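Every protein chain but one is kept in place in this view of the complex.
For subunit A:
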């Protein structure tokens, strides 16, 4: 079977790239060895998740792909029982919160994929304080004003910082020369902010993982998030339904399929070969044209194409793929997935100075059986929220690294009613690499569970129990740098996206766009003509035409072509 492009892996980057290539008029075959879409960003049922873990914990990898995966997912332990209603959970392998303004949302809208999926606003971000209590995070001017924990002076300083962070700070005197200063120190030095405020800003607003992170990127993140707030609601962040990125990846794949992409899942890749191409003995192309040939198990015909786009785990080392032997990974994150049977309750630790009963910021429904007009501390039982553990906040936790726990429940369609998925991640430094994921993260899970028995409730309640838990360490491959991407014949390997909650979606999308342009360049160099989408074709004739001769298809000028009018055609009622 001949294609223009073969894409291996249905992770978010590959799926976005496949959709863009199909939309641009190229013939795409998209393959995944797994039975599910999404690759390392998949959203799985609990049963699938357990299988996923067991396959990576086993000693006997049955394929190159699995061997690579085993090197990237280590220290795997899980509880043995699968909770009932396994299929009603969507557990994300790459938990994410998506900023409302940024490349990912832009691509969702421009590609039309936003119509397939649904999102929910992140309800709350809070910083863990002590068992049972959190500090709420002032994310906006309003929050700062309302905060009862801050003195007037602190409020003024914080406001000054937020104004600065929302603006064009590059080159301003407050920042000049300090771009690489550790961010926490910067906040203290330049804005005279105190511990609690710096901690909230660094870990819950900028999502730093350590005090040492440089200032400029942290400031840029904060600016993006401050600007995102208000686009769809108070929170800057969206959480995708049904497990987030795995579902979004499926949306991009569907878009590719609607534009003619061919989808083949659940077939092991037997071999990927590259051979010099003799079919194109083009006078002008001096560079040797290659063609790729992919053999799948139980699939008679080989898939052939001029261009190969691939997740690192599929490409043989000979073609510049992932060298699983090189242990050095660019990033490592310890992760915990736990399913619990009670919501977290965010009870602010600060004592309200006055008791404003009119204070209705956010979802204030308390437990239904209680009279809701109690002017007690405004505690929230959260469905979809983020809990931040700054370094050193747990005695038996990390002293240098912040930990982020994303909770998702029925509201984001990722769990059945009354159940919640807690997804905890801890970036690892060398010092922590010797501990197991479970040793590292147990204390955080316990601390999160302490919030499920709110101290405010009069009756003694027991905390939630964990119905299922999985711990593992996720290593992100170092960027593949063997062949410069400009070389017109190399495999286009997906660059690693740092697995951080608020950045992974945007990064993966940016990588997809870069891969798309590289692919377009290679396709052009190989003389591949694209089918000009009809809305681009000058003559408005309905049908799509494959350009016969060279240079008839116009140059591609954007990542996403304009959405066709027909894509959401509403007929009148009959």
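Keep this in mind: a contact is a pair of C-beta atoms (placed from the backbone, for glycine too) under 8 Å apart; a residue touches a chain by one contact, two chains touch by 3 or more; residues count from 1.
One rule holds for everything that comes next: contacts and distances are computed from a predicted model.
This figure omits one chain of the complex; the name its UniProt record holds, of "Ribonuclease P protein subunit p29", "Vacuolar fusion protein MON1 homolog", "Ras-domain-containing protein" or "NADPH:adrenodoxin oxidoreductase, mitochondrial", is "Ras-domain-containing protein". Per the touch definition above, the residue from A:39, A:83 or A:251 contacting the chain not shown is A:251.
Note that of A:130, A:148, A:172 or A:231, the residue touching the chain absent from this view is A:231. The chain omitted from view is touched by exactly one of A:409, A:463, A:477 or A:499, namely A:409. Of the listed residues A:264, A:467 or A:514, the one in contact with the hidden chain in the full complex is A:264. Against the chain not shown here, subunit A presents residues 37, 87, 101, 105, 108-109, 112, 114-121, 123, 140-142, 162-163, 166, 226-227, 229-234, 238, 242, 247, 250-251, 253-255, 257-267, 363, 365, 368, 383-384, 409-411, 413, 417, 533-534, 543-544, 564, 566-574.
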